Structures are given as structure tokens and as C-alpha cells.
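Excluded from the complex is one protein chain; the other protein chains are retained at their positions.
Our next item is chain A:
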Amino acid sequence: MNRPTRGYRVFQGVNGVILTLVVVVTLYPFVNIVARSFSGERQIRAGEVTLWPKGFNLTTYRIVFGDGAFWRSYGNTVLYTVVSTIVAMTLTTIYAYVLSKKDLRGRGALIGIAVFTMFFSGGLIPNYVLITSLGMKNSIWAIALPNAISVFNLLVMKAFFENMPAELEEAAQIDGLSTYGILWRIVLPLSKAVIATMLLFYTVSFWNSWFSAFLYMDRTELMPATVYLRNLIAGATTGSNAGAGTDQLSQAAANIQSVTIVLTALPILAVYPFVQRYFVSGVMLGAVKG
């Protein structure tokens, strides 16, 4: 090792400060939102809440927890996420398995069909027209089906299957297993790592999504939590309730926004420390193979 020069040590110090700032800037908005969600309305309005809750109370949580519409949207999110993820996992897994068969005739075309859609898409209007004419409005299928295969995830899974020892499948075939049997009894049990990663990718993306529900779910009782939150925010931005007389009300609305943000982000934040490294390795794999 050669000794670091004086200039380099100064740089290290400055670098440490910059990276600390990055951490602060990234985390501060979360801290502030959480603090607001536990704070009193008066203290928020006075702009006193920065790091810690001021005028600590759980009133807003009680209001939101007591709100049937919020729970219904939360339940919808869970339902949409579960169903969409199951559909997506099924289709992605079987297609990735097909594409991983290196000596399959027409494999190039089958891969091409998928990869082409990474660069070209139909656009908003034709998609909307299609979903509407299929009669899928106000149905869970409008959310689950059009997003069932993420080509990125597909390529990651395909790469994983390709790296599996071919001898295993050959042995199973000699033992008389059909392709379906091989996939179900040999390949899938050996692919728990990639399946878990893909489950994670899909679950998070469906949990976070809002636009397809916003487009295709007209009835409020079908909204997921993200659209519920979006409507809260939209109500606040248009300034429709910013009149002087309703100040109290809009203030409460801002408070409810914080609580809703916290509750909607909570599942993600709770699993985040355990799962982020899977995401990172998944992205790397996808980038290398894609």
C-alpha cells in the first residue's frame, strides 16, 4: 500500500461529508412525513414539524383506521397484488422455461416476440381502446392481464434456467417424466432463488402501481390504496378546498395524506432491508443478459 497523500485525505473527508448529505437528503423526507403523521394539526400548520412529531397524537391514525374507504382500498391493493402476481409468475415462468431450451426450433423467434416489445409499444390510446372493448373495465383482469409478463423479468428467469445442469432434466426424461413433470418436479424446486426474486419484483411493482387502476377502475369501491392516495393528493393540489372557511378541513386532509402515505409505504419499508440485495443482483443479471 502506498501512503495516501494529504490531498487525498482531504478528499476523503469531503467525500464523507457529501455522502452524508446524500443520506440526509434521501432520508429526511421520510422522517418528516412520519413525524407529521403523528403530529397535531396546529403544530403542522405553524410549520413546526421537522424531525420529531410535535403535539404527538394518534388522532389522524384513528380517523384513517376508522375510514371504511381506506380499508377497502387497502384490501383491494392486497387482492390485486396477489392475483396479478400469481398470473404474472405463472406466465413468466413457463415462457422463461420454454425460452431456456437452447435446442428448441424457432427459439429465436420466440425470444424476438418478447424482446421487440421492450423497444416498441402500442401507446396509451390503443391500449385503452383494447381493454375497454374487451370489456375488462372495472375488473381485476384490466390490472392483472396487460402487465402479466415483464420482459425484463422474463430474461432474468431465462438466464437462470439456462444455467441449470442439463443432465438433471435428461435424467428425469429417461425416468419417464413429461416436460410438464420436469418443469414442476425438477426445475421449479431447484429454482427457489430466482422464483423468490421474481415474486418480489412483481409483488412490489403491483403493490406500487396505480395507473392501470386509475384508468380502468371507475368505481370508488374498486380503487387500490395508491389511487385512494392519489385522489387525496389531487384534492389538495387543485386547491378546490383551499378556501378560507375550509382551512381546518384542508389541514386535516394534509394530515390524512401523511398517514396514508406512511401506511401505503409501510409494507415496502418493512421488507426493504431484507430484500434490496435481491433486487440489486436481479438488476445486474438482467443488465448482463438482457
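Observations on the model:
Just so it is clear, a contact is a pair of C-beta atoms (placed from the backbone, for glycine too) under 8 Å apart; a residue touches a chain by one contact, two chains touch by 3 or more; residues count from 1.
To be clear about the criterion, contacts and distances are computed from a predicted model.
Missing chain, UniProt protein name, picked from "Transketolase", "ABC transporter permease subunit", "Tryptophan synthase alpha chain" or "Cytochrome ubiquinol oxidase subunit I": "ABC transporter permease subunit". The chain not shown here is touched by just one of A:78, A:113 or A:171, and that residue is A:113. Although one chain is not drawn, the whole complex shows that of A:58, A:78, A:130 or A:196 it is A:130 that touches it. Interface note: of A:63, A:79, A:164 or A:233, the residue touching the hidden chain in the full complex is A:233. Although one chain is not drawn, the whole complex shows that of A:140, A:183, A:198 or A:222 it is A:183 that touches it. Although one chain is not displayed, its contacts with chain A can still be listed: residues 2, 5, 7-8, 11-12, 15-16, 18-19, 22-23, 25-30, 32-33, 36, 44-48, 50, 91-92, 94-95, 97-98, 101-107, 110, 113-114, 117, 119-130, 132-133, 145-146, 148-149, 166-167, 170, 173, 178-180, 183, 204, 207-211, 215, 226-227, 229-230, 232-234, 236-239, 254, 257-258, 260-261, 264-265, 268, 272-273, 276, 279-280, 283-284, 287.
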